[in-house]
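Structure first, then comments.
Only one protein chain is missing; all other protein chains are in place.
Then we have subunit A:
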Amino acid sequence: MRSLLSLFFSLLLLTGSAVALEQSPDALVQQVTDDVLNIVRQDKDIQSGDTAKALKLVETKVLPYFDFRRMTALAVGRNWSKATPEQQQRLAEEFKNLLVRTYSNALTSFKDQSVSYRPSTFAAGATDVIVKTEVVQPGSQSIPLNYALEKQGREWKVYDVIVSGVSLVTNYRGSFAREVSNKGIDGLIQMLGNRNTQLANANK
């Protein structure tokens, strides 16, 4: 469960400004991570728990590199194909807000850690890869933090974040499936929406 510690650092780490289109996926992850960490290390507000500021950082720098529709489909599992296109869109929107919000909060507790990059080798022409990194914490074993990326056109998009072997996306499968079987797709949309409202109010 030590893994949970770095759940937070996952979404947060993927940040970056102008990244060249034909960049390799590992170079993309590294550049975005370095950019975000540099900002966090210099920003006293984020370090002292300014969630709104962290949220903004994630939204502007990290979001563009994530495929939330695919992430949501993975989390919802079999029921995804039963949802109407409109329901799918709402699910993806709510799930995105939830992930962004929870992990922006986590960014505020990033202080003594650093990230190292493990060598990744990809088959030529691969369009679905795992990029491996590690969160290094003084005094304890480093935590593997891996990103699953898919090539879409000329761009790479992250569709899963795996911390110590735990997929932040598929870990929701059980609770999402239970909600759908109890209250249907709309019930799941409502559950996500309620949580987001609650978190937004709590952080005001």
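Here are a few things to note about the model shown:
By our rule, contacts are C-beta pairs under 8 Å (C-beta built on N, C-alpha and C of every residue); 3 or more make two chains touch, one makes a residue touch a chain; residues count from 1.
Convention: contacts and distances are computed from a predicted model.
Matching "Acyl carrier protein", "CoA transferase", "VacJ family lipoprotein" or "Na(+)-translocating NADH-quinone reductase subunit A" against the UniProt entry of the left-out chain gives the name "VacJ family lipoprotein".
For the options A:Asp45, A:Asp128 or A:Asp186, the residue in contact with the chain missing from this view is A:Asp128. Among A:Ile39, A:Leu63 or A:Leu199, the one in contact with the hidden chain is A:Leu199. Although one chain is not drawn, its touching partners on subunit A can still be listed: residues 1-5, 7-8, 69-70, 73-74, 78, 80-81, 98-99, 101-103, 105-106, 109, 112, 128, 130, 138-142, 144, 146, 148, 160, 162, 164-167, 169-175, 178-179, 181, 191, 195, 199.
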